[in-house]
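Right, chain A next:
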Amino acid sequence: MFYETVIISFIVGILSLFAIGVQKNNLHALILTDLLECSLLCIIAAVGTDLAEALILPGLVVSMAEILAIAEVLVVREKVRGKKLNDFKINFDLEILRTSPLFISIILVIYGAILSGFTGGAVIASGLLYYFFCKRVLGENIINRVKWVGICGFSGIAWSLWIVGFLGFYLFPKYWLVFLLFAGLGLVIKVCSKLGLLGMAE
Partner candidate 1 sequence: MDFNEFFYLINLTVYAFLIGSLLLGLHRKIMAKIQLRPGPPIIQYLLHTLKFYFKEITFPITAGNPLYIFMPILQIIVWLSALILAVKLESSLLIIIGLYVLQKIVEHGCGLSSGSPYGKLGGVRSVFSAAAEIPLFAVVSTVYIVTNSLIISDIVSYQQIHGPLILKLPISAFAFFILLVSKAPNSPFGIVKGKDIVSGYLTEHFGLLAGLIYIGDAIAYFVLLWLFIAIFLGISNIFLALPFMILITFIISIINGLTPLLAPHHSVMLQITIAIVVLLDLLHRVIFL
Partner candidate 2 sequence: MDIEKKVGIVCLIIGMLSFILMFITNGLISYLFYILFVPNILYGVGIFIVPKTRRKKLGKIPFRGY
Partner candidate 3 sequence: MIDGGIFGIVPFGDIIFKYSMFSTIGFVIAITFTILVYLTKPEKQLEAQKFGEDKLIDIPLHELKNRRYMAIVCGIATAGAMLTQDIFDFALFLTLVGIANIGIVSAVKREHVLNASFQYGLTSIIATLPLFGASALILAKTGTLSILELHHLNKNLLFEKILYGLGMAGETGVAPYYAAKAEMFRAPGSPYILMIHLSSLLLIVRTVEILLTI
């Protein structure tokens, strides 16, 4: 399966290159580069070893950072050009937006807390994100209620907890279980708060 995956990924990459070349709109070109990133991740994943799994994460982070940076450049350029960016005004008035978010987010948060670690953080964060997005679509302002900076600091402290757990692993191998719990707790709080911040970003 390795060769098939790699060949198909390359074909997808080349096709998306063609698409980018044809594309005149800058925003569409930027979105199409994301397709390229996906084929890149497929190539790494095709190797299928532990090392490859470890390599996917930095590759993903780097590509996301690059796309974010370029999107920022695009926004600044449009501002410099003097164009007014039109707001996203569609009336979403669905009943499910009022009833579901609390229930689903609580379930996801509890499930994430049981999982713990990186995955648990991601699950909790998806619950929080769902809650925040639903509230924002309905027009409620969450940023005033929750302090952005406070959550940032909280996330930083949790990160240092993770580091302590990590160091303790090397320094006191006897008490590995304690430090494992330390690291798991730190990681779950860090990831969920960091990702949850996305929901409050302007």
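Just a few scattered comments:
Assume a residue touches a chain if its C-beta (ideal position, glycine included) is under 8 Å from a C-beta of that chain, and two chains touch if they have at least 3 such contacts; residues count from 1.
With respect to how the candidates were assembled, all candidates are chains of the complex that A comes from, given by their letters.
These numbers were taken from a predicted model, which means no experiment stands behind them.
Of the numbered candidates 1, 2 or 3, 3 is the chain that chain A touches in this complex.
If you check the complex, the residues on chain A that touch candidate 3 are 2, 6, 9-10, 13, 17, 20, 26, 29-30, 33, 36-37, 39-40, 43-44, 46-47, 49, 51-52, 55, 58-59, 62-63, 65-67, 69-70, 72-74, 76-77, 80-81.
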